[in-house]
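Omission of a single protein chain aside, the complex is shown with its protein chains in their original locations.
So, chain A:
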Amino acid sequence: MLSTLRAMWQADGAFPSGSFAFSYGLEGAIALREGMQQAEFAQLMHAIIRHRWATFDRIALVRAFRAGADVATIAGIDREVEASTLFSALRRGSRRNGASFLATHARLGNESAVSLRDAVRRGECLGHIAVMQGAVWSTVGLDEELVQLTSGYAAVSGLITAAIRLGAIGVLQGQTILRDCLPLIQQFVVQPVAIDVEMESFLPFLDVASARHEQADLRLFAN
């Protein structure tokens, strides 16, 4: 029961992990598709879960979780995430979030977070959020399934919060979309992550949106 409570603690939007500023390029997407309807937004959320979170972030997360305290292996996963995150706004946002996440856990006394924060400072690790979450969450009593559920929920919840703040959807619309995303997260989490599975992501629309957003003069979110 305690592990479930810890998962809720980590997925809670009130936990100061910096995730509130991460939107996967959503702000750019909303700007590109002005007047986006709720159904279209829900479709985009499903696409993010299916084509980014499940096949990329989740794989990095699980591989880092399995690496545990092996900093060299974590650094290798981190470099692969860096090379595979082609768009700079997403790269920077992911690293910035990872740094905030490590800082919070380090201040809470988590030794793994302290060690990884030092590795980032030395340039040995880059600190991408999914990798850092996997590594640190392996030390707070979550199992592999809970780690994925926490990551999936936090990602979707963060996106919904971002969309509400941007005025793209209302609070109740957001909760409807969030509720409808939960079975999709579960659908992926019940599929075991094979040892040799590769990270992959195919979301050209969000890539374009993120790049154009990066060039925009005024933006609310980090990416």
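We take it that contacts are C-beta pairs under 8 Å (C-beta built on N, C-alpha and C of every residue); 3 or more make two chains touch, one makes a residue touch a chain; residues count from 1.
In this text, contacts and distances are computed from a predicted model.
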Protein name as given in UniProt for the chain not displayed, "Lipopolysaccharide export system ATP-binding protein LptB", "Urease accessory protein UreD", "Peptidase" or "Branched-chain amino acid ABC transporter permease": "Urease accessory protein UreD"
Full-complex contact with the absent chain, from A:8, A:32 or A:164: A:32
Absent chain, residues of chain A that touch it: 29, 32-33, 40, 43-48, 50-51, 55, 79-80, 82-89, 91, 198-205, 207-212, 214-215
